[in-house]
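I have placed the structure first, in the form of structure tokens, so that the comments after it can refer back to it.
Shown here: the complex without one of its protein chains, the others still in place.
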Amino acid sequence: MNKLNEKAAALLQEGTVKLIIGYEQGTEKPRPLFCTVPEDASRLIFNDQCKNNLAVYLTKKEIIGDEKIAVIATYYVMKSIVQLDKENQINKDNLIVLTVDSDGEVIEFNDYQEMEKYADEHVPAPDPKVVAMLEKIDNMSREERWAYWKSELTKCIRCYACRAACPLCYCNRCITEVNCPQWIDPWPTPLSNMEWQINRVMHMSGRCVGCGACAEACPLDLPIGLLTKKMAMDINAEFGSSDDGNVLSTFNPSDKENFIH
Amino acid sequence: MNENIYLPYIMVIDKITVEAPGVKTIRMRFQNEEDAKAFTFRAGQFAEYSAFGEGECTFCIASSPTRNGYVECTFRHAGRVTSGLDRLEEGATMGFRGPLGNSFPIEDWKGKDLVFVAGGIALPPMRCVIWNVLDRREDFGNVTIVYGAKSVNDLVYKDELKEWNERPDVNLVTTVDPGGETPDWKGEVGFVPSVLEKVAPKSENTIAIVCGPPIMIKFTFPVLQKLGFADDCIYTTLENRMKCGVGKCGRCNVGKMYVCKDGPVFSKVQLNELPPEF
Amino acid sequence: MEESNDKFEPRILAFVCNWCTYAGADLTGTSRIKYATNVEIVRFPCTGRIDFMLLLKAFANGVDGIIVSGCHPNDCHYTSGNFHARRRWIVFRDMLNFLGIDVRRIRFSWVSAAEGAKWAELVNETVNQIRELGPYTEYQKAAKYLEEANNHE
Partner (left out) sequence: MERFIIQTNQLNSWLKKIIESVPRVLAPVNDGTKTEFRQIKTVDEVAYDTLTTTSSVKAAAFPESETLFSYRKEGKNTELTQVSPEAYPETVVWRARPCDAIGFAPLSGIFNWDYKDSLYNARHAKLTVIAFSCNTCDDYCFCTSVDGGPGSTKGSDILVTQLNKEEALVEILTEKGTKMKDLCPDCFKEADQNIDKESVLAKIPVKFSKEQVHDFLSKAFDSPVWKQQSARCLGCGACAYVCPTCACFDIQEEAHGSRGRRLRCWDSCGFSMFTLQTSGNNPRPTQATRWRQRILHKFSYMPDRIGEYGCTGCGRCSRACPVDMNIKEHLISIASISHE
């Protein structure tokens, strides 16, 4: 039994927490696991194949209930928790954040500052495939970019797995479900699919932590992670890193104007 | 066989009545007279009403099958489609797909007393049965109607309530929620279930028909039980969300029963068998 | 498309704020300044209210070019609506450009209530630029694609 399993079993045994959200081995790759009794803890694993962003469950009342829980966090889960906290979506008193370092040691964070510090010291390397793809698209002509995205987004079946997998897509009523007026047609067409992705990205601007869960979730493997990635890069370039979360809810009088004539 | 089951009849709006704040009754007739002649329905059946450009919405048919030549529906404007219906004017055309679903077993109720219990915007489905019964008054025993709404202003079919109140062969009790009364309000004040308990209709040889929001139904059933109503003498209509109305779209089922096909009318006996999905 | 370019009259939709640009456009009229008639104006309380979806919907409904205009920085009737809008357009333009949507067809400007002449100039310039670019149909066409594939029309 490794240290993670021991720690988790102890937390449940002592009654410190009612639920631990972590990862177990799934059919082909790790998947989320919900431990409620110490026996479950032996199934917990933690490695760099753990891709699901578990923070997505932290805004689901029906899952987390009113009692204390623990989550076993990857870098991106930690970043998501920080962002959710900025948006007042997390009850800090009821959440213990654990992680496992490269030596297999379990780390329990005492506060969010500690967690953020740890996260900032353990930033994963960017996916070279994503970087290469972004560069490729940037070098295309406008017509080529349009053709590329139209062809990719034509395949979208609008299952909203991208939305469901994102910890920051927690609206009770999504813009796609607003029907007075119906902003986005709910059936798939290249245009409505594109409108949906534009909305998703715009609503994520400055909030996205770059975990790539949206792209990972897409059953058709559409390159939608590039959109949020690109947006985050643009925002960083235009406004620098912003501390208060949503860059669109604030402004700077000296924001650039070169496109306004 | 080759008919498109999603194609509505075109109806012409003859008359629009404002019943209460946000609540309207639309009286419509078939644009095609052949369709009008062929059309029949039974009390309790529902239909899909459409405002072209906005979509379709499900309501029970509010007029009585004993009154030919038109169909009425009463609705509160709340979402996209009902707002679209709300914007229509007299003389305009709208869509109508029906009749759909089952109906109240009115023939089985001959010779019995009837108690109608309704709350708010749920009087319309009941009104269809009430007029059906009143138009064949001699077939049935005593008729009691207990109807409540949030406030005096929210009571629908005010003219008809007046008419029923004046009829010697109908016992109408109207009530409004506490705080909803006006200084000159002569009816009851209180929630429907407690008013029903106070009115205490006899249960022997009597059928109770209950229609209203889920919370009202939940509290009305125990009262009826207390008054001695057997489960096979209690009927209600369910209003699960529907799109197609013809058993395809997969929304309205309660357990294996499709509200659009096996309902909307269910007896309490049938409800007891169903999982709590309504 | 090319042959019709000579006769092509661009359809331009302008989203403007009530306090500055709308008043400015009014002044253009009362000053009897002549300018292109290709523009239809939609008035908003503030540029901060102009949702980016409105721009996309304009393109989807066959508009060839869009003008977005409001109060100059620091002149917003609501203090900071135009600053917020500016940020939104920065992110939005970058995103549209990345998707290959033609951002040259969206013209952003500040036109105050006193700048009747600037409004006329803005409209004329935009009309000329869009006339050069030609009709914008590819975006609108994307709405139909799948239905055609299903029905083999």
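All chains are identified by letter, namely A, B and C, in their written order; residue positions are counted from 1 within each chain.
The working rule: a contact is a pair of C-beta atoms (placed from the backbone, for glycine too) under 8 Å apart; a residue touches a chain by one contact, two chains touch by 3 or more.
Every value quoted in this text rests on a predicted model; they were computed, and no experiment measured them.
*Asks:* Out of B:G91, B:G111 or B:P178, which is the one that touches the chain we can't see?
*Replies:* B:G91
*Asks:* Touching the hidden chain in the complete assembly: which of A:L44, A:L153, A:A217 or A:L248 does that?
*Replies:* A:A217
*Asks:* Considering the whole complex, not just the chains shown, which residues of chain B touch the missing one?
*Replies:* 1-8, 10, 50, 52-56, 78-79, 82, 89, 91-95, 213-214, 239-241, 243-244, 246-251, 253-256, 258, 261, 275, 277-278
*Asks:* Taking the full complex into account, what residues of chain A touch the chain not shown?
*Replies:* Interface residues of chain A facing the absent chain: 26-29, 31-34, 52, 56-57, 60, 62-63, 155, 157-161, 163-165, 173, 177, 182, 185-189, 213, 216-217, 219-221.
The rule is short, and it goes like this: only the chains that are shown with their structure count from here on.
*Asks:* Chain with the smallest distance from its CA centroid to the overall CA centroid?
*Replies:* Looking at where each chain's C-alpha mean falls, the closest to the middle is A.
*Asks:* Using mean C-alpha positions as chain centres, tell me how far chain B is from chain C in Å, no decimals.
*Replies:* That gives a centre separation of 50 Å.
*Asks:* Can you tell me which residues of chain C touch two or more of the remaining chains?
*Replies:* Counting only residues that touch two or more other chains, chain C contributes none.
*Asks:* Could you check chain B for residues that touch two or more other chains and list them?
*Replies:* None at all.
*Asks:* Which residues of chain B touch chain A in the complex?
*Replies:* Interface residues on the chain B side: 79-80, 83.
*Asks:* Using the touch definition from the top, list the residues of chain C that touch chain A in their complex.
*Replies:* These residues of chain C touch chain A: 52-53, 56-57, 60, 73-74, 80, 83-84, 86-102, 107-110, 122, 138-140, 142-147.
*Asks:* Can you check the complex and tell me which residues of chain A touch chain C?
*Replies:* 137-138, 140, 142-150, 154, 183-185, 188-192, 194-195, 198-199, 201-202, 205, 227, 230-231, 234-235, 238-239, 247-253, 255-257, 259-261
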